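Here the structure comes first, spelled out in structure tokens, and everything after it is commentary.
Just one protein chain is left out here, and the rest sit where they should.
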Amino acid sequence: MDTLMQFGTGVFGTAWPAVWTLIKIVLIVAPLMLGVAYLTYAERKVIGYMQVRIGPNRVGPLGLLQPIADGVKLLLKEIVVPSGANRFLFVIAPMLSLAPALAAWAVVPFTDTLVLADIDASLLYILAIGSMGVYGVVLAGWASNSKYAFLGAMRAAAQIVSYEIAMGFALVVVLMVSGSLNLVDIVQSQQKGTFADMGLNFLSWNWLPLLPLFVVYFISGVAETNRAPFDVAEGESEIVAGFHVDYSGMAFAVFFLAEYAEMILIATLTSLLFLGGWSSPVAFLPDGIVWLLAKICFMLLFFLWFRATFPRYRYDHIMRLGWKVFIPLTVVWLFVVGIWMMSPLNIWK
Amino acid sequence: MLENYFPILMFILVGLAIGVLPVLMGWLLAPSRPDSEKLSPYECGFEAFEDARMKFDVRYYLIAIIFILFDLEIAFLFPWATVFKDIVASEPMRFFGFIEVAIFLTIILVGDAYAWAKGALDWE
Amino acid sequence: MFNDFVAPSLYPAAPEIFLLFMACVILLVDLGVKSPRRTLTFVLTQLTLLGCAAITLLTSNTEVVYTFSGMFVDDMMADLLKLLVYGAVMLALFYSREYIQDRQAIPKGEYFVLALLATLGMLVMISANHFLTLYLGLEMMSLSLYAMVALNRESAISTEAAMKYFILGALASGLLLYGMSMIYGATGSLEITEVGERLYTYSVDKSVLVFGIVFLVAGLAFKLGVVPFHMWVPDVYHGAPTSVTLFIAAAPKLAAFAIVMRLLVSGLITQAADWQGMLIVLSVLSMGIGNLVAIAQTNIKRMLAYSAISHMGFMLLGIVTGVVGGDARFALNAYSSAMFYVVTYVLTTLAGFGLIMMLTRAGFESDELDDFKGLNKRSPWFAAMMMFVMLSMAGIPFFVGFFAKFSVLQAVVAAGYYWLAVAAVLFSLVGAFYYLRVVKLMYFDEPKIQEPIEGPLFIKVLVSANGLAVAALGLFPQFLMSLCAYALMRSLT
Partner (left out) sequence: MDFKTTVFFFLSAILIFAGLRVITARNPVHAVLHLILAFFTSAGLWLLLQAEFLAMVLVMVYIGAVMVLFLFVVMMLDINLDQLRQGFWKYLPLGAVIGILIAIEMGMVLGSRYFQVLDSEVPGVAANASNTRELGALLSTDYVYPFELAAVVLLVAIVAAVALTFRGPKKTRYTDPAAQIRVKAADRVRVVKMPVEKQD
């Protein structure tokens, strides 16, 4: 490592820290993009199997080259900008939806030390950056100047903001029990406890004592990403494809990337906040990034499973679930945890 | 502290670049043969006969306003939540530190209950 | 981390806590009240205010008590002003009962709850000893008032008034905050008494401080509604439902007086020479423009709005004469005359708007001057009451307004501002013209409407009592005057 640093300083001089950071960023983004590509493949395969089909199997062995082929196809498709559209906003909307989904990754830790930007308020950063995701959708819908797109965008915006509150409250409770805004600290605080002392680490993770919040957080995450069964913003059967009905080619592909990058982000955050991140489930196995990846895949599977299982929610039901079930539930649990921590039974010392 | 934010700044720039690049490549590589039919906004077989940007239900505004209020509330709770462990650990603060936030939340919940009972949170 | 924590004493803030608790309870209880009369909500609201008054009286003492890390102050001035606020709010709500009853569009439950929350904001302002709490109290009151002005959603003019009030109010809050931040920058403290002490002990950069004071005074002037920051007053008085106009015209003036005292006198007394100069300009302009423009009005709400502007200008005279050339000998006299002025103005204005509202019916706003023509023929008793109000506002001897003006002028003369006293008297003479015009309309013109005045007996009695108080206090002003002086003496150290 030292030789690498010396070599770098030799070649780039004072610019080396910047270049080194850039390399690290690429090391995060490249696997992420690959992950996104193969998540689409996994989605089609998994849902295929659930519906007793085979899924893509023609392009490459087992259809493994399918995502690549999709990408190339989209790349070569014409980008149509509808005549009534606001050109500038139409073009930047997909970028505004991808940038936050990627920028949030800057503070995601992969192990105790493997983190790009170890800032003190990393959770707050994720919440702040995440709250900007709504703009891409809203602007896309408005800029297209199509009724379907606009309808989809408004629905999506109201839905996203509604579920953000439930997520926020869930995070407040996680903070109460971990006492830090730093994601590394949050993961480390899950590694101790009565069950961890017995060697059963996985029972000390936040998911068990904060079970309702774990569920709320993840389901809100699904709603935030506009995924089935909360995909009324796209609702193919009613408003054709919602906010991106007029998008084509690479402009469409960027929305697609953003959606899947966001899914992976939600899965990662759920793993970090509730499932102990990189900690191993039992004491006799070492901690490591492998566990984190396994947990992410596990959570991602739920996204796909939901899509294959549930019919689409009606819009008023979505809003009711967000405002009248999740928010009260999280607030009640906030009180429960507060009282729990003040009582002698406090397990978070 | 600030040096930790440098990668974030770069990451945001890279994120934007990753958004721009594919679109740019698409523009360069893809064909562009527009015609008036292709460029018309999506409609169900008709010509669009009015601007799509129309007045919307007041509910959307109301949801947005209530969202702002809750968002602010969460912003207020964050600092408290990070020190709650210390509050619980210290004897003189223990009770007070929880009660004050319980009151804070209750005041807001009264407002929420009011909005709920009035039907402002119902969608249809 | 928290081992040396000591919980603040809640005892001095008991009225505020009770009021908040009851406001929440009433908000929830009202959800279950179906009757459009909202008797339960109304009674609970009045009982709450009564309870607050009882608590304030019981917890009152002559000491100055600080709590919440010095952010909250409870002194005699606060107690007295709070009691007057409860009284003004109670009267305003009694008078508005029938009025809002007759107007379908006004949501009844919210009306009372917002009134209570506005009252809470006033209490917070009155007891504020910290820029932050003062600002929060101000916002709490203002937000409630903006909403109350707009409550009659079917009226375009109300909505417009609310919008103007809101925009200008927000601008004023911005100015106030800006001034506070400058003063914080200059002194390094947000606590008002602490600011005062630091200005006394340290030498502070003058230019920054003066700029801070300019913005502070501008913000306060907006809230008081004095020229040249008065633009919102006539529109809001005119556009708001009359019951809300009454509400805005009364109790908030007491709270505004309190924050002027807290900010300028408790915090910045060392800089009195700076802000007194500014206030003199505001005061003379307000008396001039307020009185002159009022003459041209045909709508009595607008006329009273300009009258309010001129009265606030007059009240400021009491505040500007506290310190003369570094000599604060007459301070107590001057400030208590200003306080007496505000209190009597609030009392008179309550009676005035109470009478206007007695004349309204469903679908008819009795707010044009012409509606008062020949009131004597319709009801000699209420015409006499209205005459008391007008004469008192004009400052005709032996009504309470006369003594208010008299005591302020005494302070002005004692401070040596003879020209100011002369100007004030001249402008008052101009003002007498339009007040007496109302009297003329009532007694010497033929009525346009013949119907007798209707209304519940209780309200009639209350309005009469209010009107008689205006007259009676004019005969025996000494008690209230010495009460103000005593409260201020106990509070200002």
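Each chain carries a letter (A, B and C) given by its place in the written order, and its residues are counted from 1.
Note that in this section a contact is a pair of C-beta atoms (placed from the backbone, for glycine too) under 8 Å apart; a residue touches a chain by one contact, two chains touch by 3 or more.
For clarity, every value in this text was computed on a predicted model and none was experimentally measured.
Peer 1: Can you list the shown chains that the hidden chain touches?
Peer 2: A, B, C
Peer 1: Taking the full complex into account, find the residue in C:F211, C:F406 or C:Y486 that is in contact with the omitted chain.
Peer 2: C:F211
Peer 1: In the whole complex, not just what's shown, which of C:M22, C:M71, C:V233 or C:M339 touches the removed chain?
Peer 2: Answer from the full complex: C:M71 touches the omitted chain.
Peer 1: In the whole complex, what residues of chain B lie against the chain that is missing from view?
Peer 2: 1-2, 5, 9, 51, 53-56, 58, 60-62, 64-69, 71-73, 75-76, 78-83, 86-87, 93, 97, 100-101, 103-105, 107-108, 110-112, 114-115, 118-120, 122, 124
Peer 1: What is the set of chain C residues that contact the non-displayed chain in the whole complex?
Peer 2: 1-2, 5, 8, 13, 20, 24, 27, 68-69, 71-72, 107, 110, 113-114, 117, 120-121, 124, 130, 132-133, 136-137, 139-140, 143-144, 146-147, 150-151, 153, 182, 185-189, 198, 202, 204-205, 207-208, 211
Peer 1: What residue numbers in chain A mark contact with the hidden partner chain?
Peer 2: Within chain A, the residues touching the omitted chain are 86, 88-89, 119-121, 124-125, 127-129, 131-132, 134-135, 138-139, 142, 154, 157, 161, 164, 180-181.
FYI, only the chains that are shown with their structure count from here on.
Peer 1: Could you name the chain whose CA centroid falls nearest to the centroid of all protein CA atoms?
Peer 2: B
Peer 1: Distance from the CA centroid of chain A to that of chain C, rounded to the nearest Å?
Peer 2: 54
Peer 1: Distance between chain A and chain B based on Cα centroids, please, to the nearest Å.
Peer 2: Computed value for the inter-centroid distance: 15 Å.
Peer 1: Where the centres are mean C-alpha positions, what is the separation of chain B from chain C, in Å?
Peer 2: 40
Peer 1: Would you please write down the residue numbers of chain A that are in contact with two or more other chains?
Peer 2: Within chain A, no residue contacts more than one other chain.
Peer 1: Sort out for me which residues of chain B touch chain C in the complex.
Peer 2: For this pair, the touching residues of chain B are 83, 86-87, 89-93, 96-97, 106-107, 110-111, 113-114, 117-118.
Peer 1: What does chain A use to touch chain B in their complex?
Peer 2: 17-18, 21-22, 24-25, 29, 33, 74-85, 91, 94-96, 98-103, 105-107, 116-120, 124-125, 131, 142, 144-150, 154, 157-158, 161-162, 164-165, 168-169, 171-173, 175-181, 240, 245-246, 249-251, 253-254, 257, 315-316, 319-320, 323-324, 327, 331, 334-335, 338-339, 341-342, 346, 348-349
Peer 1: Note which residues of chain C are touching chain B in the complex, please.
Peer 2: 1-7, 20, 24, 27-28, 31
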